[in-house]
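Of the protein chains in this complex, all but one are displayed in their positions.
For clarity, chains are labelled A and B in written order, and residue numbers in each chain start from 1.
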Amino acid sequence: MKKTALSLSVLAALALGTASAQTTIKIASISPLSGGQSNLGTQIRNGVQLAVNEYAAQFKKAGFNLQLVPYDDQADPATGTAAARKIAADNQILAVVGTLNSGVAIPASAALAPSNLVMVSPANTANQVTDRGLANMNRIVARDDSQGPAGANFITDTLKAKKVYVLNDKTAYGEGLAGEVEKALKAKGVTISGNEGTEEKSDFSSIVAKIKLTKPDAIYFGGIYNQIGVFIKQLRGAGIDTPVVGGDGLDSSELPVIIGKAGANNVYYTTVAAPLEALPAAKTFAANFQKTFNTPAQGFGAFGYDAAKVTLQGILDAARANGGKAPSRKQVLDTIRKGTYKGLLSGEVSFNSVGDRKAATLYVIKLTDGKAALETSLAVKPPKN
Amino acid sequence: MTVANPAKPAVRRPLVKPDRTVWLVLFFVVTSILLLVSHETDVMKNLGALGDVLRNKVVEALVVSLFLANVLFAYLWKAANWAKLLVGIGSLLFVLPLAGQADTSLLDLSIQIMIFAALALGLNIVVGLAGLLDLGYVAFFAVGAYTWSIFGSPRFSEVLKYYGANAGSTGSGTLVIGLVLTAVAAGSMLYIRGMHGRVAPTTLSNLSFLLAGFGLLSGIILVGRSILVLASGSAEALANGINPGFFWLFLALSVMTAALVGVLIGLPVLKLKGDYLAIITLGLGEVIRVLANNLGLYTAGSQGITPIASASVPWFNSLAGALGFRPEQYYLLFLYVLVLIVIAVILLVNVRLDNSRIGRAWIAIRDDEIAAQAMGVPLMQTKLIAFATGASFAGVMGMIFAAKQTFISPESFNLLQSITVLSMVVLGGMGSFSGVILGAAVVTLLNLRILPGLGEASANVSWIPQEVNPANFNRFIFGSILVAMMLLRPEGLLPNARRTRELHHEDDQEDESADGNASGLKAGGDVYSAGLATTKEDDKTGGDR
Partner (left out) sequence: MELSVLLPFIVNVIIGGLVLGFVYAIIALGYTMVYGVLQLINFAHSEVFITGAVVGFEVFRILQNSAMNGYLKLLIALVAAMIVSGLLNVLIERLAYRPLRGAPRLVPLITAIGVSLILQDTLRFLEGLQGRFDLTYTLPTGFADKFCATTSSCAPLGNFLRTIGVDVQLKDVILVIVALVSLGLLNYVVNRTRLGKAIRAVSQDRVTAGLMGIDSNLMISATFLIGGALGGVSGVLFGMKFGTINAYSGFDPGIIAFTAAVLGGIGSIPGAVLGGLLLGVIQNLIGVTNIFGNLLGLANLGTIDASYSKIGPFIVLVLILIFKPTGLLGKSNVEKV
């Protein structure tokens, strides 16, 4: 495996005969494509596919045949690790976009690290993902401990809340995020009137009753839109209009649909993806996505698209630096970590020494009558640069 | 169960099997070459069209499957012993590691197969031999995994730090009190038990036994707490977990912890029967997972524990290095060898148990509890041993799984995993050791190799829309295979001889394991109603009298 991908791909091309003179470069995506989280995982896959479609022409011009190989991790760490090891063994694959769950990203990136295979994550916010200091792990989204305090600041500064009820979905994502929010709120002297996790997807009546009893000024819920939406619907149904704040897991056009138009008020979420009206590119992306996949783009689609664009631009840059020949995995890994990428849905991306974004803008989106609009934007930085 | 016609020949295979030594060796050589060549890119380029075919991901998955079938054929076919030995050792100890050198995923895959094989063997004891339907088996896997992960990772120093910061009044005095309490409580429990042997238990003595049990529990908690507090000073020293040398000790500890949890779970529920037991074990399995998710101090909750150490065996590493393995592969290769040894031990234990008194007692209980009891089989004890044995296999594999993954979180131990292991047992053939191992191999291969292979191969084929990419339908495909197998071959791929007899007897009328309430005539519904009852008159006959 020490041989460069170049020689291998040349061999591959030779083996293919004269039918295709171009070198094939593949990127892989790892996300859940089946099971209960397949909606999110498919968004990621589709976002990556869209980016690959857009870059295919540029790659062709540079003499490469670009392909995407999507892998299904079934949201299971062991399956994800097996997929990662399989990817490592395929020498044509130069980069990986994935995963949805931190629980999969951590072992999968560790399995990819020895073969210098770069991984750009579109969704993992857990601190541990980059805190391990792997050279190959990068991410587009903001870490828990930068997104969490940003959410907490918004709650105290804009919403002026003195008493907050913190909820999470008992996954690595939701619990990690809610934990950071709680820590930041406590540091600001805000009362935490409740803090609990729930795996429940449909019946929230006991939590709603508790919220009614404790009367918080705001609610923070770390989790994914199709759980939180059902919760907000029941909350509003019980006549509670308290603002609900969440993280980028809420970034979905499905959210107001689930809550219902009447209740989709006073709901906020923080995300790195620019809202449609703030960025012309976002509009084009949404239209292309809808056209290609016959389903509207959600937040994870946008993150996947951005992660793939970073990856693909990195490969192109690495190829250019390599004199127009297919770069090695190590070259791709170094280029991506060092490069600066502009024009993305989430703004300018450049990574620090552990793979977190050096600076990012977190947009706070507010739902009013089911319409998402930009409320404010906050600049966030990872704790160490 | 009573076999109505014991003289009936049970073996369906031809009595004289052809000798297939030549075929076996040939098959071994061909698949080994295919496997090795398909992972050698240098050679592939010279193969032209053949290389092209071999590189196809579906073909690659098939090659891996065929290669693993070597071991199966060595077991099944009639061949000279030297050939069987050659194929078995050759494929598992030489060819597979060699191919794994080029493609690490093969090592990962083989370890995963053997982990599941051990789980299936353990569940086979509980379900296949003792007839206790356990739908929460993965709980024991989790217990084993967490036993090592907490200590073999930075988690342990976090726990120590917490106890150091929240020591309260706990100190060496507490340790003494705890030890005394434990000793006194344990002593009185023994005393009361001894007394129960002589005189009939009274309410008072039962209550005091309970009280002593409570005292024992509090004593153990006190001891544990004070040890943690006293050891909290060494939190810094243990920042990366305890010395990996303890791996071997924990191999034994994880077996014991899992067995202990098996007994603790088994005690209250094992007197239940059939599906009551099934749903309650399902529930307790979930309880363990939710506890792992909620007890954040010890398990890091949903965030998971990482990095988890593996044993460090310097001489093995240097040997692996000398053989051309890369440093990052050392621990996988080590775990591969370890898992081979463990599974050999487990298999040995299984075979020995099967031929022992306890094995016969299990089968007796499975076939008829009351009859077994009447014959003097102690029900509770026998069932508990089954539960504990099954649990211990899962425990040791949980630990190896944690070391392989270097990361564990509760999402690895959900209900679907229990169901997957159960389906491996039934798919392979309940009660048959070779069968359940085959079941584990087939399901794992399907999940980790064949379906992803299909997905890779069809990812960039223009006429296959991505919505119907077979890789996204693993549940559908797995479900279809389960249903088809159960309909066509309910006894499993490699059935136990006894099972086959049960399923394919036409004369034998009695089989309690087949149906619960309507005991006795098992095929009753089919035999009587369709033939004898006229559908038209049905309402009249069943109606008012």
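The rule is short, and it goes like this: contacts are C-beta pairs under 8 Å (C-beta built on N, C-alpha and C of every residue); 3 or more make two chains touch, one makes a residue touch a chain.
The structure displayed is predicted, hence computed values, not measured ones.
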item	value
Absent-chain contact - pick from B:280, B:300, B:320 or B:377	B:280
Option from A:295, A:353 or A:368 whose C-beta touches the chain left out	A:295
Residue of A:203, A:241 or A:369 touching the missing chain in the full complex	A:203
Contact with the hidden chain (one of A:170, A:309, A:325 or A:357)	A:170
Chain A residues that touch the omitted chain in the full complex	34-36, 38-39, 42, 170, 194, 196-203, 205-210, 212-213, 226, 229-230, 233-234, 237-239, 254, 257-258, 260, 262, 293-296
Residues belonging to chain B that touch the chain removed from view	127, 133, 268-269, 271-276, 278-280, 282-284, 286-287, 290, 293-294, 368-371, 374, 415, 419, 422-423, 426-427, 430, 467-468, 473, 475-476, 478-483, 486-487, 490, 499, 502-503, 513-530, 532-535, 537-544
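Criterion: only the chains that are shown with their structure count from here on.
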item	value
Centre-to-centre distance between chain B and chain A (centres being mean Cα positions), rounded to whole Å	35
Complex contact set, residues of chain B against chain A	39, 41-42, 44-45, 47-49, 51-52, 55, 102-105, 108-109, 112, 290, 293-294, 301-304, 306-307, 326-329, 401, 405-409, 411-412, 447-448, 451-452, 455-456, 459-460, 466, 469, 471-475
Footprint of chain B on chain A - complex, ascending	1, 3, 8, 11-12, 14-17, 33-35, 38, 42, 45, 49, 67-72, 74-79, 81-83, 85-86, 88-91, 101-103, 106-107, 110-111, 113-114, 126, 128, 132, 170-172, 174-176, 197, 199
